[in-house]
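All protein chains but one are shown at their positions in the complex.
Now for chain A:
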Amino acid sequence: MLTTYLNTLPYTKFVLIEDSVTAKGGEILEYLLKNHENKQDYRTHLFVFERNFNQIKNKHPGSECHDFTSDLRNWMSLTTSDMETVISNLEENCVVVIDSLVHVLYRYGLLGAYQTFTDIKNKKNVQQIITVLHTDLLEDRDKVIQYFQHLSTLHMELQPKRVLYTYKKSQRKIIKQLEEYYCDSGKFITQPIKKPDKDVIRETVEQINPENMSTFKIGLSEKDKESRSNLVLPYLPKETNSSDGKIHYAFDDIDDWDEEDPDDDLDI
């Protein structure tokens, strides 16, 4: 189950959520964030790259928010945070949530983003990194996804109503599964995909009687079947009881009758 893998201690190091317009990952991120905010033994750092910073800050009083939306290029000389300094200042035990990875890629380039994430991942005090990758905003989608999958330890690919995840449990064990998910009042619930029972399918199929669905008669009654079996078709050999003639052959003296069937070896 995906939720158990997400919540087991020690936390898996790098959670990568791959979402798209058809299957959005916002609710899952929100759920994970809420989960971490309730914990006392570490701080949660939220790197905000999308949406209104103040709204998000008010929504998440439990986590330390870093503003990357207001003045990303430092044009207005607001003293907003710089990603590198924030990361190098992460000293105590913490969880890092970055929303979203695409913006880091835009800002720092592929190599820069990858190096940043490797840096955070290699920090011992960071318990977990969580990030969302909006796949439909990427230029070279497959490659970027491949690189970050390589780095991630738990990678979730969201599809409508389903999530395909790869969990690198340890050095040796990898779990890859497809599960159903839904979000219910801030909770993220996954369950294995239920396969419909074979007996149920058979029963429902049997219940459907084509006889009732048409305005004309499709089947045959017992009487119809009997008369059908008694019908003699014109091309079939007719059984005749009248014995009009038979061939009687009397052997001549010179006839050399072979007892054996000449076609015996044909095995017909």
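Operating definition for what follows: a contact is a pair of C-beta atoms (placed from the backbone, for glycine too) under 8 Å apart; a residue touches a chain by one contact, two chains touch by 3 or more; residues count from 1.
Criterion: contacts and distances are computed from a predicted model.
*Asks:* Tell me the UniProt name of the left-out chain, picking from "Anaphase-promoting complex subunit 4 WD40 domain-containing protein", "Elongator complex protein 4", "Binding isoform 1" or "Large ribosomal subunit protein bL17m".
*Replies:* Matching the unshown chain against "Anaphase-promoting complex subunit 4 WD40 domain-containing protein", "Elongator complex protein 4", "Binding isoform 1" or "Large ribosomal subunit protein bL17m" yields "Elongator complex protein 4".
*Asks:* For the chain not shown, which residue from A:Ala23, A:Leu90, A:Leu151 or A:Cys183 touches it across the whole complex?
*Replies:* Here the residue in touch with the unshown chain is A:Leu151.
*Asks:* One chain isn't shown here. Among A:Gly26, A:Gly62 or A:Gly112, which residue touches it?
*Replies:* Touches the omitted chain: A:Gly112.
*Asks:* Kindly note down the residues of chain A that lie in touch with the hidden chain.
*Replies:* Here the touching residues of chain A are 108-112, 114-115, 118, 122, 139-140, 143, 146-147, 150-151, 166, 168, 171-176, 265-268.
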